[in-house]
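Please see the structure below; I have some questions.
Here the complex is missing a single protein chain, while all its other protein chains stay put.
All chains are identified by letter, namely A and B, in their written order; residue positions are counted from 1 within each chain.
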Amino acid sequence: MTQEAIQLSLPGFEQAHGRWRVEYGQQIGTERIIKNRSRIEIKPLYTPRDWNGDAFLENLGFPGQYPYTRGIYPTMHRGRTWTQRQLIGLGTPEDYNKRVRIILDAGATAISLLPCNSGFRGVDCDEVDPVLLGTCGTVINTTDHMDRALEGVPLGRISTAMNDPSPFTLLAFTLGVAKKRGIPWTSISGTSNQSDYLSHFIANHMFYRLSLPGSRRVLLDHIEFCRKHVPNWNPVSVVGQHMQQAGATPVETMAFTISTALQYAQDCIERGMDIDFVLRRFTFFFDISISFFEEVAKFRAGRRIWARLARERLGAKDPGSWRFKFHGQTSGVDLTEQQSLNNIARVAVQAMAGIMSGLQSLHTDAYDEAITTPTEETARIAVATQNILREEAHLCDVIDPLGGSYYVETLTDQMEQEMVALIGKIDEAGGMYKAAEAGTIQSMIGESALAFQERVEAGDEKVIGVNSYQIDETDRRGRPTERPDPERMKEHVARFKAYKAVRSQTDVRHALDALARAANSPRENVYERIVEAAGAGVTHGEIVSLLRKELGFGHPLVVV
Amino acid sequence: MTASTLSPPARILVTKIGLDAHDRGSRIVAAYLRDAGMEVIYTPPWQSVPGVVKLAMEEDVDVIGVSSLATDHLIVPKLMDALRQAGLGHIGLVVGGIIPEDERPALIQAGVSAIFGPGAARDDIIAHVGALAVKARERRNAEFTEIAQ
Partner (left out) sequence: MHDDVVDKLIAGDAPTLARCITLMETGGPTADLVHQRICRHVGRAAIIGFTGAPGAGKSTLIDAYIGVLRARGLKVAVAAVDPSSPISGGAILGDRVRMRRHAEDSDVFIRSVASRGHLGGLSESIHRIVDVMDAAGRDFIIIETVGTGQSEVEVAEIADLCVVVNAPNMGDDIQAMKAGVLEIADVLVVNKADLPLARRTTEQLKSMLKLRREKLDVPVIETVATKETGIESLHEAIVGLQRTATGDKQKTRERRMRRLIAQSAGRMVHDRIRDAAGGELEGLIQAAATGEIGIVDAARRALKTVL
């Protein structure tokens, strides 16, 4: 509708608006300027003057229709609820198996696997101080371990998300297990949840293992291999989570993540891969902060930007390539150690934002996530939160319920504008890979992080229990922290050592040699050799160590 | 003597031992300390205990700040033993991050001077680290002049 049309159809609009302004000004007292986390100013009221449904089809459209602002599918959650995909990982493979069976028995069709931090570091369990093992994830170093972890799990029928950074050994072990069980790789579905090496290089050094050029090579080989041999697997999950957790604003996060996706897409095109062949299996992974409306706007803007870029810039023809599929995780960074039960409310708000943004799958944090891996009780509360939002609050009933809100649409447009500008800047810097290599992205994130911290210090950003509404908690006696059973872990490590001694050394030697050769010949597919090595009994640490030698050790660029 | 009058400036090692690699907090603290006039040797995550001891010795640091998430703090006492054995017992040590309540006493017992949780105020951290540096420098100088006598 044009401005004229508004005025014609809403007689007295200007007058009424004017009157509101005056009364507001008289009664508000001291007016403060309010900015959201992306530093966009938020007004007290939004009206048709801000957004009036102009160009509805072009900018909003209908769910399942380009540019997908209102949702990537026609039915969204009303047709099929978001996938509840809670991260699990702790202790030995048997510990993991026990937990995952409980979830499957309760009817879940999707599981995830979080490996031990030692795995992220790239070493096997016998190379680390035992007191550090299995506290944040499951120790899985071989196909045999994966087999035990997935005992009784119908691999071909459920979807598995693996927190599995380069060189993607967890998938390699899973494929080994599938082979053993006679399950065809074509029926294996899931996602390589930490395949985004640029986000690791930039913002989460936990997962960064191989040099930048080496990571690039392995990712491309991984994509090609999966698209050919494991067609129902999503080899790419472009991750916004780490950057937002490191302090990037929501606008920055979405812009950086989309730029990264563009970079990977470009790399694939240069390799000679067909863009639709690749994009069909691109997924995204984001944190959902507690800045409720900002998150909703962030995701809606992201959906729209991606659809346009995929079609117009990357030249993808398949609508499947234009659809921005994403998994959301409630942001642990907003949770507090102080008065931790408050986190249940926080997670509920974050989850609501994610659901109303139209995510495809959701993980809700347990309230003690900041302190420890969730216990059965706290994990159950996290799942109940999702169930309550679905069944009691009926958040599934309406698609894009916040669409049409003057505020949300205006904010979506504003954030889109800033995101597009930032993506343009990164283009000028030569793309995300170059910008990350030069440390530009890291600097920007560091500045945002410092600025946010300063606002918290100054009390401008209130955090309940931390800089406001504090209580004296010196008497608080925490629950004794849950740790994996040290005896079982000791046994697991001993068994692992024994396994290494009895496996075929020649098979292992051959596999490692083949892997080294592939790493040094650009025409070979490194990932194919990784999968073969996993099948030959080579361990995670051995694979990572060899690749570090041949492709370079991953040194993140630390910018303070 | 206060930290700001220390000459040469206070030298602080900010590091992560153990397996966790989340470093948003340690980077912010490093920036705080630098802006307060201290020299910060900043390491990426995954440092080994022997590596940290060697570094602390070569760099002649006054204070070590260990950033810890998950179970990393469990090996801090091992680090402190190793420092003492290497004749570096004068170095002050603070831990930042998330440490379960029931596991804090063991750290204090081992000689950790302070534990800073996520809500710790910048000025508190700077003040404490600065004071610790002054003490460490005094202890170290006393030892050195003994040798130099």
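Some notes on this structure:
As a convention for this text, contacts are C-beta pairs under 8 Å (C-beta built on N, C-alpha and C of every residue); 3 or more make two chains touch, one makes a residue touch a chain.
All values reported here derive from a predicted model rather than from experimental measurement.
Touch with the chain omitted from the figure is made, among B:Ile17, B:Met38, B:Val112 or B:Leu132, by B:Met38. Along subunit B, the points of touch with the absent chain fall at residues 7-9, 30-31, 33-44, 47-48, 50-51, 54-55, 57-60, 86-87, 140, 144, 147-149. Within the entire complex, the positions of subunit A that touch the omitted partner chain are 211, 213, 437-439, 552-553, 555, 558, 560.
Basically, only the chains that are shown with their structure count from here on.
Subunit A meets subunit B in the complex at residues 116-118, 120-121, 128-129, 131-132, 135-136, 204-208, 245-247, 336-338, 370-372, 446, 449-450, 453, 457, 463, 465-467, 476-481, 483, 555-556, 558, 560. On subunit B, the positions that touch subunit A within their shared complex are 18-24, 27-28, 30-31, 34, 40, 42, 44-46, 70-72, 74-75, 78, 98, 100-103, 117-119, 121-122.
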